[in-house]
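Working notes, structure below.
Excluded from the complex is one protein chain; the other protein chains are retained at their positions.
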Amino acid sequence: MSLFSRFMDSWRKYRKPGYYDEFDYHWTMAIDLDKCTGCEACVTACQAENNIPVVGEKEMARGREMQWIRIERYWEGEFPDIKLRFIPMMCQHCDAAPCETVCPVGATYHNQDGLNAQIYNRCIGTRACAVYCPYEVRYFNYYDHHWDSPLDKQLNPDVTVRGKGVMEKCTFCIQRIRQAKDLAKDDGRRRVRDGEVQPACVQSCPSKALVFGDRKDPDSQVFKSMHDPRNYRVLEELNTDSSVFYLKKVDA
Amino acid sequence: MATETNNLGYTDIHDDVVRSIVKTGPKYYIALATAGGTTLLCFFFPWFYQLYYGIGAAGINHPGVWGTYLASFIFWIGLSHSGTLLSCVLHLTNSTWRKAMYRSAEAMTLFSLVVAATYVMVHVGRPWFIHWAVPYPNQMELWPNFRSPLMFDVMAIGTYITGSTIFIYMGTIPDFAAVRDRTTGWRNTMYTLLSLGWRGTDKEWHRLHWAYTFLAVLIIPLAVSVHSIVSWDFAMSVVPGLHQTIFAPYFVVGAIYSGTAGIVTVMFVLRKSMGFEQYITKLHFDNLGKLLLVLSLIWTYINGVELFTAWYSGTSEEYEALGYKLFGFYAPLYWEMILFCAVAPMLMFSTRFRTSFVPMLILSIAINIGMYTERFLIIATSLSRQYLPDAWGVYVPSLVEISIMVGSFALFTTLFLVFVKIFPSVSMYEVKETMATPTMEPLAPATGIPA
Partner (left out) sequence: MPNIERREFLKLIGAGSVGVGAGFMLRESAKHPTEYLIPHVVAPEDFSSGIATWYNSVCSMCPAGCGISVRTREGLAKKIEGNPLHPVNQGRLCALGQAGLQVLYNPDRLTEPLRQTAERGSTSFEKITWDEGLDQVGERLDLLRAAGRGNRVALLSQGVRGHLAQLFESFMQQMGSERLLHYDFNHPHTLYAANQRFFGEDRLPYYDLQNTRLLLSFGADYLATWISPVHHSLGFGESRQGRPDIRGKFIQIEPRMSISGAAADEWIAARPGTEGFLALGLAHHIVAEGNYQGADRADWVTALADYSPSQVAEQTGLPVTTIVRLADMFVDIDPSLAIGGGAAANHSNGVDTLVAVNVLNYLVGNIGREGGLVFNPEPSGPVSRRRQASYLSMLELAEAARQGEIDVLILNSTNPVFTLPAAAEFRQALAEIPLIVSLSSFLDETTALADLILPSHTYLESWGDDFPEPGVGFSVGAVSQPVVSPLYNTRATGDIILALAQRIGASNAMPWNSMEEFLKDGWRQIYERGDAQTLAQGFDAFWISVLRAGVWGETTRRNTEFTLERSVIAGIGVQTPEFSGSEEEYPFILHPYLSPNFHDGRGANLPWMQELPDPMTSVVYGSWVEINPVTAEQLGFTEGDLVEIQSPHGTVRAPVFIFPAIMPDVIAMPIGQGHHEYGRYAKDRGVNPIEILSPQIEPVTGSLASSATRVKLVATGRRVKLVKTSGMSRDLGRDIVQTTGPTGVEVSSARPNSIPITEVTS
């Protein structure tokens, strides 16, 4: 290959969101809105798993919540014909992620598993990614967080505690994915089995509204869920090619 | 073109300018101490506090992750335009009236850029790693992300600072030499170094003019591209209110607009404080006033276009962003901006207004307040009302942010005060060019500087 065509090839790939022609795994979440009750078990599960700090009332009042998954609520109608609809919102792991292109230092990028990864120690804190993310699921460390002792004993050793000036967001519980891969390797398997990776939110969800897995595996739960006729993606018109599929709520 | 400097002689110019460098009255020291003290108190202390505590010292939040720091950054970049840019354009079009003011204008560019660059440090969460945004070969093989508009920004501003520095420095070489010849002691040593052995030969003058013109041509597109690129920090996103194709020209015009207003302010101050009444005259104010008026009209037009396209899109997102801008939480600021930047400048249709110093000063300040507001609103109103209504929120600047904003003006003033003591703040040789002197030759005054 000539240097020029190699250059052009790189350029094409470079322009391509996420660079990859093919992912190793393609981790995907499906959320059945007909099952989600808005109970927020997932929120606390994520907070516990991922060392998400409690910021306190004052900071909450300033709009500085940190929870990586939030339950949005939308009222429809007026009393007495009124409905409240919940929708869990976390990083959608967009395959064409606006947050990735804007990060000047490549601290957020697409990895070989189709994840939008966040590299805390590379982040310089421009917060541009948070502006560019249309789902507003990126949360910033405005200062070093503090855990009243001994609450710090709970911190998950498999997950970094983020310092001030760093952006963070849902990772699809990357540490659990890693663990499952390690296990598969130890077992002499080439691939992780369906259901072996359960992010904390999925694990806890009392109504089993959340399903997670590898969409490259056509027998996986998530593959089936994402191909359910009720599937849609939030803000699909923005072409973010997100990896979180929602199943429409049934209005009966 | 008639100028009011005709009754001056070369010696007068030298005396005036060198005096402004060498003779330092108590007023200067008071001014310097005030500006420097304010910088320390209002800029550096809060910033150090923020470095220690974290950027939570600012009012930024979710979703308002950007705030006055970025607004100030754009404001200063904007102000930096028209300094060098204006100087270049006027140089190329041979406008003689530029000559008395262009050096201070260029200095303004430089210091605005310095303040803007400082703001980048203030803005990011971890400024101690800011060098990661610069491409340099390193053992970790880590490179910045060249796809990022922020990265374009780093490049563009880097180039612009470099270009502007060379431009102002090169244009000052003959004047450094002039001062060198009239000073003694450490100043003489300093100016000897700065003037790079300038002797004032024909060849030197020729090369200077050639290089100067070359740079002037180079800097014009650069200045345009810089603010276009700054606008892409926003426009490349998908956020309603930021995602606007018109942003590049809008920002460029806005930048020149606020920059020109800034020059008016600075000229007024120089004129009064340094006793430059003879060099900076009504004519300058008149001309700049006309320029400002035109810019104001263009700026207003683009604002209208922006509103129209948002309305025309008819999507809930754009619509909401529009309504919020006009009637939401920040609406008073919006209407203040319209008053200052679109309505008030209409006064400049009157020649009498344009040639009145104090009213022009007030207007120029008002325009820049309006333009600061514009930058703030672009960020604040857009981030507050994005796609998912559940995530809506408002951002209000904190005391630290406001203090740093005030402090940045002090920083700018301090830099400027230092500048006037080192640089001849009026281009002596070019002012001389405008004077009716029998010995004057085109392009190169044969005798250089009288001993």
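We just call them A and B in the order they show up, numbering each chain from 1.
Following the convention adopted for this analysis, a residue touches a chain if its C-beta (ideal position, glycine included) is under 8 Å from a C-beta of that chain, and two chains touch if they have at least 3 such contacts.
Fair warning: this is a prediction, and the values are worked out from it, not measured in the lab.
Only one of A:V43, A:C99 or A:V197 touches the absent chain when the whole complex is considered: A:V43. Check B:D16, B:E306, B:E320 or B:E401 against the missing chain and you find that the one touching it is B:E320. Seen across the whole complex, the unshown chain contacts subunit A at 3, 6-7, 10-11, 13-14, 19-20, 32-35, 37-41, 43-45, 47-49, 54-57, 60-61, 65, 67, 70-76, 78-80, 82-87, 106-107, 109, 111, 113, 115, 117-119, 121-122, 148-158, 174-175, 177-179, 182, 200, 203-209, 221, 224-225, 228-230, 232, 234-235, 246-252. By the touch definition given at the top, subunit B reaches the unshown chain through residues 137, 140-143, 145, 316-317, 320, 387-393.
As a convention for this text, only the chains that are shown with their structure count from here on.
With centres taken as mean Cα positions, subunit B sits 42 Å from subunit A. Residues 53-57, 59-66, 123-127, 129-130, 132-133, 142-151, 154, 233, 236-239, 242, 383, 386-391, 393-395 of subunit B are the ones touching subunit A in the complex.
By the touch rule above, subunit A contacts subunit B in their complex via residues 14-15, 59, 62-65, 70, 72-74, 89, 98, 101-106, 109, 122-128, 130-132, 134-136, 138-144, 164-167, 234-235, 238.
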